[in-house]
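Only one protein chain is missing; all other protein chains are in place.
Labels for the chains are A, B and C, by order of writing; each one numbers its residues from 1.
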Amino acid sequence: MKKLINKPEDVLADALKGVSEAHPELRVDHQHRVIYRAQPKDHGKVALISGGGSGHEPLHGGFVGVGMLDAACCGEVFTSPTPDQMVEATTVVDQGAGVLHIVKNYTGDVMNFEMAGEMAAADSGVRVETVVTDDDVAVQDSTWTAGRRGVGVTVLLEKIVGAAAEEGRDLDAVLDLSKRINAQGRSMGMALTSCTVPAAGKPTFDLPEDQMEMGVGIHGEPGRKRVPLAGAAEIAEQLVDPILSDLDFQGGPSIVMLSGLGGTPLIELYLLYGEVAVLLEKAGVQVARTLVGDYITSLDMAGASVTVLKADDEILRLWDAPVKTAGLRWGL
Amino acid sequence: MKKLINKPEDVLADALKGVSEAHPELRVDHQHRVIYRAQPKDHGKVALISGGGSGHEPLHGGFVGVGMLDAACCGEVFTSPTPDQMVEATTVVDQGAGVLHIVKNYTGDVMNFEMAGEMAAADSGVRVETVVTDDDVAVQDSTWTAGRRGVGVTVLLEKIVGAAAEEGRDLDAVLDLSKRINAQGRSMGMALTSCTVPAAGKPTFDLPEDQMEMGVGIHGEPGRKRVPLAGAAEIAEQLVDPILSDLDFQGGPSIVMLSGLGGTPLIELYLLYGEVAVLLEKAGVQVARTLVGDYITSLDMAGASVTVLKADDEILRLWDAPVKTAGLRWGL
Amino acid sequence: MGTLTGTVAVTESVSVATLVDWLSSFRDAVHEQGTYLTELDSAIGDADHGANLIRGMDAVMGAVAGEVSTVGSAGDLLKKVGMTLVTSVGGASGPLYGTFFLRAATATGDATSLDAAAVLAMLRAGLEGIVARGKAEAGDKTMYDALAPGLDAFASALESGRDVLGAAEAAADAAADGRDATEPLIALKGRASYLGERSVGHIDPGAASSALLLRALADALAAAG
Partner (left out) sequence: MGTLTGTVAVTESVSVATLVDWLSSFRDAVHEQGTYLTELDSAIGDADHGANLIRGMDAVMGAVAGEVSTVGSAGDLLKKVGMTLVTSVGGASGPLYGTFFLRAATATGDATSLDAAAVLAMLRAGLEGIVARGKAEAGDKTMYDALAPGLDAFASALESGRDVLGAAEAAADAAADGRDATEPLIALKGRASYLGERSVGHIDPGAASSALLLRALADALAAAG
């Protein structure tokens, strides 16, 4: 394993030191492993917290700031944070208008946030609502299983709903909007290589030179199927087709994100996006806004995911609203 | 080789398609392989162009926009662009106040820009000045050799000098400032792995699991020496020490950039930055501004580089001035 | 370590100190088997199950160390264990094992020694907690598939007249069988469910750690003699 780390068990604590050194506009609670805005938002506004395992940077810590999250709870690498972290963050960020928990649909995340919600309500009386994202079309949904994973739509949701909260909408409105965003977004990911979890010390899986994994999430898990390595045009098809057959994106603007998984350089992401754009155009999807880069990653995995969100004028307005975070920044 | 590409010989052309699809605020001349601002700057202002081999993204195309570059000339992967590209770009961006060419010190880049300068002056009469960056302390400087490489300081220079040009300073002032920035910046890089040049199809060098390369540039070349793999704290020392012993950074503010080389995820970059910050603080360097992320890369190489720029109030003011590019964005 | 049917040593009751030995023995087991647990999790999960449990059980032993004397009741001990797991593990196994011990604590209450029936009640309450939290059913390919047959075997052994050690050993054996039986299953819960058919042919990591948990109980009881 070759990584810029000290000891595997210190990765998170050490990385948080770097975050606080690099970002005076953030405040890092190293004990609870929570990243806050240094300057809390105004009283009376709904606060947003998110969190999850580490290794997906800039998600979530890189999205804390004006117009997006109020706090991010950082779990160990690929391991959901613990309820006490969320309880602490919830208490700290509440400005009297309640707190939205943004949770990616993984058994661990859901259970830990659930416990946190129970504890926060009991302890502090803060009103907590929760949105669980589950946009990954690689996974078949079913009431018998854990359901779909929450992936790329989480980034778009944090931006859009963050803008709504900043505007002063109340918790019910914020919750409604967040559910609508989740319902209107779909994602699909693929990997060229495995990642290496620091504590495991070796790649999570072996992938021959001539194969790739289609339908991966963001935890270095193998995908839904292993298929022959293909060119970017063909990969774009394998990512876009399942998204478009899962939801109708016609008749309105869409926001598209192509995120790298951490080990893929920007030149390849742009190249792949070129192919994705061709397919979306062919299918009549009207791309109104685009993000290409590393936004939701899986440590050093090589690969990419595509997220398409069905938008409308209101959503585009909230998308364009000012945001000032380490990972997304415009209008301010 | 596992990459999100179609044919190796089409990488640049295909990637530029993605850039133009993703960025309506940019205009891509696919024939000349030049990335422009869609909205040119005002008449009477000095224009800045840069360029170099591709594979260093976001450098340079990601730095085209208000407050930074007017155009970026894109060469093949790791291959300097050709003079005709620079001549075309120079003619297009000139707003009557002359054009600054920002060139990283590599034999190829210097010679191609030199030819372009000669041709532009002869053809169009546009006044062209050139700054050559050479901030890499890994390379010993000497009049007998090609000199030091231009690396990270190029990013900081493009930002700061871009702000000065946007303010309306004339070409002489812009050139002076750019030389001063270059003289006051130092960089050092290291690699955990080689990168793979698409046309070569395999890693440029082999690096055993227990070794790393110290003193690499951004072209996948081996470094100055191969040393035993170390922890982040020790790596930070090996990067920071040669920088601090090459220039005195006491007695004023500094701007620090820690850039990934393309294959290293953000969590590791923050972790390494935490160690770098400790060392800088110990050495009495006053870090006034920080950038951590992928800014000047070497395809999919795993590793990082550190750049320290000795600043002053004026430079910090220009640093903080609005910038709106794909790769750097604030204040707008 | 097979079942010891016919052994003469009869364990009458289980002290709080023996419960601590159980935890300590489980801590040792997850350290020893950590790499194996993570390998299982690499195949169908995210390669952290070993690290998660090592972190959790180290925290648990840190929290209960030197406190055996001050921890009055089984309930106090198990509650501390549960809270420590909940606040140190994260992931799926943190809330699940955490809830297991929190519910076990409620079942034992302020007892300071447990007879065989009380041990069974404690384990059952724990498993109910896991089900309440995670909604797993038999055959979903989770820790449930090791724990449930383990507890059934525990109950049957008691019914057929064996003592608490004998019951724990039966439970450990049955849990090991249950763990192995997860191999051909398609995962329906947890992270492995994302793999669908590709989860077939791999043992569930949580079932493997749960088998260790019951084996550790048998070991602690055997050592307590």
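Convention: a contact is a pair of C-beta atoms (placed from the backbone, for glycine too) under 8 Å apart; a residue touches a chain by one contact, two chains touch by 3 or more.
As the structure is a prediction and not an experimental result, all values here were calculated from the model.
Participant: Taking the complete complex into account, which shown chains does the hidden chain touch?
Facilitator: Touched by the chain not displayed, across the whole complex: B.
Participant: Based on the whole complex, identify which of B:Gly18, B:Pro81, B:Gly98 or B:Gly274 touches the chain you can't see.
Facilitator: B:Pro81
Participant: For a quick check of understanding: of B:Gly220, B:Gly262, B:Gly303 or B:Gly327, which residue touches the chain that isn't displayed?
Facilitator: Going through B:Gly220, B:Gly262, B:Gly303 or B:Gly327 one by one, B:Gly220 is the residue touching the chain not shown.
Participant: Could you list which residues of chain B touch the chain missing from the display?
Facilitator: That gives, for chain B, the contact residues 8-9, 53, 75-84, 106-108, 111-112, 114-115, 136, 138-140, 144-146, 149, 197, 199-200, 204-205, 217, 219-222, 224-225.
One rule holds for everything that comes next: only the chains that are shown with their structure count from here on.
Participant: Can you check how far apart chain A and chain B are, centre to centre, with Cα atoms defining each centre and the answer in Å?
Facilitator: Computed value for the inter-centroid distance: 29 Å.
Participant: How many angstrom between the C-alpha centroids of chain C and chain A?
Facilitator: 33
Participant: Could you please state the distance in Å, as a whole number, between where the Cα atoms of chain B are centred and where those of chain C are centred?
Facilitator: Centre separation, chain B to chain C: 55 Å.
Participant: Multi-chain contacts in chain A: which residues touch at least two other chains?
Facilitator: Within chain A, residues 77 contact more than one other chain.
Participant: Enumerate the residues of chain C that touch no fewer than two other chains.
Facilitator: In chain C, no residue touches two or more other chains.
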